[in-house]
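With one protein chain withheld, the remaining protein chains of the complex are depicted in position.
Now for chain A:
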Amino acid sequence: MTTPPASPSIPTASRPMVEMIDVHKWFGEFHVLRGIHLTVHAKERIVICGPSGSGKSTLIRCINRLEEHQRGRIIVDGIELTHNIKNIERIRSEVGMVFQHFNLFPHLTVLDNLTLGPVWVRKVPRKQAEETAMYFLEKVHIAEQARKFPGQLSGGQQQRVAIARSLCMNPKVMLFDEPTSALDPEMIKEVLDVMIELAQEGMTMLVVTHEMGFARSVAHRVLFMDEGRIVEENTPQEFFANPKHERTRLFLSQILH
């Protein structure tokens, strides 16, 4: 795949934040990722879509080593992912991750969920970490819930807390793994709004989602994956107006009504 046509909004001049070179991954015998080449520049926003089982979640989970790739190279912010556990922990602390099922820590209050990483990984004094946490909770419009436990919040609120939890680590890249798929329809918007605000502030984002409205308005590039390969890659305008690949057209016709 070549770089998409230069558009004024795509930051290509900056150095690559994430580089994936010929990445392969197998689950047992099953070949999930079949030679992924992907370069993500700082401040770039990429939406990845595709049918289930196409490897899109696995792709972003490889970037912070929740899944281990078996061939090829992945370089995040200049550090290559190898078996070096120190490097892995360093990359993880710089890469924020938001999950489909939120994965908040149910035994901790919202505030403690947010300060856990900064206090124990970054060694930030607790008081300062709490101030940062309150700042981000306000950003995701949920500061009044700081003392509650995750189980007492709605799905949309939990997901916004999860986003704030990642932001507290001051990440250089944010990965979103189907962040709205587990939400009731009425709560999807509140989460997408927060993600759009984040995009406007220039966060580097990789988002696996089926929210095509979000892709259209926020993404610099849309990637379509099928059977472990990036089949098509384009600007959202071109991607939706002129899908080149047969498989893409079929997929779009099924999810756009």
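We adopt the following convention: contacts are C-beta pairs under 8 Å (C-beta built on N, C-alpha and C of every residue); 3 or more make two chains touch, one makes a residue touch a chain; residues count from 1.
The working rule: contacts and distances are computed from a predicted model.
The complex appears with one chain absent; UniProt names that chain "Amino acid ABC transporter permease" among the candidates "Large ribosomal subunit protein uL3", "Amino acid ABC transporter permease", "Glycine cleavage system H protein" or "histidine kinase".
Residue A:His107 is the one among A:Arg71, A:His107, A:Arg126 or A:Arg249 that touches the chain not shown.
Annotation: of A:Trp26, A:Tyr135 or A:Phe149, A:Phe149 touches the absent chain (contact as defined above). Contact with the chain that does not appear here is found for just one residue of A:Glu190, A:Glu211 or A:Glu233, A:Glu190. Touching residues on chain A toward the chain that is not drawn are 64, 66, 85, 89-90, 92-97, 99, 101, 103-107, 116-117, 120-121, 141, 149-152, 154, 157, 165-166, 169, 190.
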